[in-house]
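One protein chain is absent from this view; the other protein chains keep their places.
Chain lettering (A and B) follows the sequence in which the chains are written, and residue indices restart at 1 in each chain.
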Amino acid sequence: MSGIELEPVKVPVEGACPQCGDRALRKYPVLSAGGWFEVVKCQRCLTSVSREPWHRLGWIKLPEDAL
Amino acid sequence: MAGTHPAPPAGERAQLLRELDSAEFEARYGCDRFTATMLTNRCRYVAAHMANQVRSHAFSPVIRDGSDLCAMVSGPAELGYAMAAVSETMPLFYGSIPDAVRIVIEEYGADEMDEGDVLIVNDYYRVGTHLNDVCLMQPVFRDGRIVAVATIRAHFLDMGGIAMGGFEVVKKSTWEDGLRIPPTLLVSRGRTVTSVLKLLYDNTRLGSLCVPDLMTEIKALDMGVSLLGETIDRYGVEAFTGAVRYACDVSAEAIGEGLRTVPDGVYEGEDWLDGDGLPDSPEYSVKVRITKVGDRAEIDLRGSSGPTRTAINGAWPDIKTGLAYALKSLLDPTTPVSSGTLRNVDVIVPPSAMFNVGPPLPCQMYFLVVYTMVHATYRALNPVLGERAVATGYVTASASGHGRRPDGLEGSLVDSAGPAVIGAWGATRHGDADSSQQSSLGNLINDGVEIHELRGPIVWAASDYVPDSAGAGRHRGGAAIVHDTLWRVPAAHTMQLLFHARRPTAGGGVNGGGSGPTTTAWIFDASVSDDGARLPELPSTLEGELYRGATPFGGVVHPDTHAVDPDGELVVLEGKLARPAGAVVRVLSAAGGGWGDPWTRDPELVKRDVRDEYVSIEGAARDYGVVVVGDLRHPERLAVDGPATEELRRSSRPSESTGPQPDPPERSVARRG
Partner (left out) sequence: MTRSRLVGVDVGGTFTDVMAIDDGRVIAAKIPTNVLQSETSVLQGAAEVGVDQARVFNLASTAGLNAVITRRIPKVAFLTTIGHRDILDRARLWRPFEALTDPSWRRGTGDMSRPLVPRYLRRGIRERLTSDGRVFLPLDEVQTREELEVLRECEVQGVAICLLHSYLNPRHEVRLRELVHEVLGDVEVSISSEVSPHVREYTRSTTTTIDLLMKLKYREYTLRLEEGLDELGFRGQFNYADCSAMLMPAAYAMERPHKLVVGGPAAGTVACAHFGSHLDLSDVLCADVGGTSCDISLVLDGRPWVNDTFELEWDLVVNALSTEIVTLGAGGGSIVSIGSSGELRVGPDSAGADPGPACYGKGGTAPTITDAAVSIGVISPEHFVGGKVPLHAALAVRAFEALDTSLPLSERIRQSWLLGLHNISEGIIDIAIRRGLDVRDLNLMAYGAAGPMMLPGLLDLLPLRSVIVPPNPGGFSALGLVSADRVYSESRTLHGVLGADLAPRLAEMFESLEQGLLQQAEVSAEEATIRRTFDGRLLGQGWETPFVPVPAGPLGAKEIEQMIEAFHAEYEQRNGHRFASFPVEGVTYRVQVVVPSDKVKFEHLAVRRDGALEARATTELSHLYPGGATARCYERDDLLSGDVVDGPAIVWETNSTTFVPMGRSATVGGYGELVVT
């Protein structure tokens, strides 16, 4: 771990939650069932607007990733 | 989404599985409910058959007697190899194994694999836990593609590295931990790749004991793959795949329904490790911030401590172990675990933390980090759970004596866990807790005193419950135990896993229940055993002058008397304590916490506890407000003085102590060694 990565930051995303209508959508990486995802989620009701697979080992990089 | 259907929006109540009619069920799972149920059971049985075969045919005692293994059944690639079932095992595996197959086969390449291939892997950065836990995976192919995977994970006695067996805290890097195996072909189309076996022989200390276990595991995988294949041929790939999804949905729904019983809100908790085993260590903490809405939760771990300087670290897969265990044990204790278990939970993980390290940091003691995460989650949720709150108990702590062994190797002189795995549990709404359990995420079989003494030059002199040590409560926690071991040879002593002593979280009571002493260790001079010639008969007490002459080597003690003292100083051992033959090691294993107000405990139960020496007559009055008359030489004549009890409980009730416990203060540190 190089130690220079930033904390996961919840980046504001334009739009409204399809579920509750709140505009508090944020994008950030999470660990869940099935591994790591980058999600766009409503911060009010926790509904996921999108969930895309993220790096397979999350924040961890292995030397052999360069292969 | 692990190939399973996405969770519905939170505000809406999803249609529950039991509410689906036959047509809806078939449309969702591609088979009827009976077939799905039956195939789910089948997956569980196949996992159990594989584990039983390994257990009854393995060579090494840790698997055969200790049962340190698990087997699992996973689905096809399009479900992300979701795990449908896992055998009887230690819950310490529960978070990491559901993802392991996906991580390994996707990296190795499903296209590169053939029927009869087995992969081996133990790398914690990929599959979690520690290097001793070696996974073998064999896919089931139909029509040229992977439709299921059988996996076995079992403990390898040694994986190389600087410490025989691996259990050493002070390691600086993964290379000191041992041989790290990326996804590697161990069996190619049914033929073992002998060069890999040689790699294991040449880089580990006990290959002649462990490689036979691998051969047994390969046979068990073959059997599992054949049973799965027969099942899939009989019911079809579609039905099997549907059943894997169904199994995952059952777990997800159960946790979701459990979450639904918690009021929406934000809950925070923190728990601490005393240090990393080196001098001048800070405390390390896990912080959880749980946002709960409807049947889902987001758990934010930001703000937790960074990596430690030693082998007390964990890799990311074990984050899920801590959280899955904590949530299941509080909200859904009985539904079987699968890849669906954490579907309703998202975790925000800081890029570098003691539970999320990468190369080159070592992870041998990952489980200490897992317990810290479990306790942090308990501290967050217990206050809101009301009567469902669960008091915590002991966490594994192990004293070991080192030297040159009869087999010529340098290492621990006793080949069995002995007293290390024995300690108390916390109480729950269902009743009092046992005093002799093992840490909640472990599930090994205890060898017992005689076998322990046959496996090393020691006399296990006593394991006795300490009166008045249990966390008091309407339901009482388990008692603290003094475990005394007489060493018959010179040895260098150390306390390996004692990192939950500074703060009384381990053994913490709930709902007004009390806490008992935390784990502590001392070494007594050979004079207490006449240099090993006499059985030391140390009293089972925590008080008095007994400890003044002893050397504390773990825990929090009074600086002068060395007795257990919550306001005392934390002992940090530098190096090992060399002692001649006749030294006596005493480990006090932490008590379990109580549940509920002790002043409401049934006086008859308090009397029973006095009769059975869990509580003294004085303790009954002081801790429970119950006046018991009589004396212990006449146990059946003990009686509750009803009027005196009523009066005592009315007049001298201690101040109310309900609500969440405040974080205890840090304590000063003393160094030994």
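Here is the rule we go by: a residue touches a chain if its C-beta (ideal position, glycine included) is under 8 Å from a C-beta of that chain, and two chains touch if they have at least 3 such contacts.
On a predicted model such as this, the values are computed, not experimentally measured, just so you know.
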Omitted chain's touching partners, listed by label: B
Touching residue (missing chain; options B:T184, B:N203, B:S285 or B:S329): B:S329
Among B:G431, B:G544, B:P559 or B:G642, residue touching the chain not depicted: B:G431
Contacting the left-out chain in the complete assembly, out of B:G30, B:P91 or B:G294: B:P91
Hidden-chain contact residue, picked from the options B:H49, B:K172, B:R260 or B:K576: B:H49
Hidden-chain contact residue, picked from the options B:G190, B:P279 or B:G448: B:G448
Contacting the left-out chain in the complete assembly, out of B:I422, B:I523 or B:A583: B:I422
Contact set of chain B toward the excluded chain (per top definition): 16-22, 33-34, 36-38, 40-42, 45, 48-49, 52-53, 56-57, 59-61, 64-65, 67, 87-91, 94, 209, 212, 215-216, 219, 223, 227, 249-250, 253-254, 325, 328-330, 333-335, 337, 390, 416, 421-422, 425-426, 428-438, 440, 443-451, 453-455, 459, 461-465, 484, 534-535, 537, 611-614, 633-636
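One rule holds for everything that comes next: only the chains that are shown with their structure count from here on.
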Averaged-CA centre spacing for the pair chain B and chain A, given as whole angstrom: 29
For the chain B and chain A complex, residues of the former touching the latter: 1-4, 6-7, 9-12, 80, 82, 98-99, 102-103, 106-107, 125-126, 182, 248, 252, 291, 293-294, 296-298, 302, 307, 315-316, 319-320, 339-343, 345-352, 356-359, 361
In the complex, chain A residues that touch chain B: 1, 3, 5-8, 18-20, 28-35, 37, 39, 41, 44-48, 51, 56-64
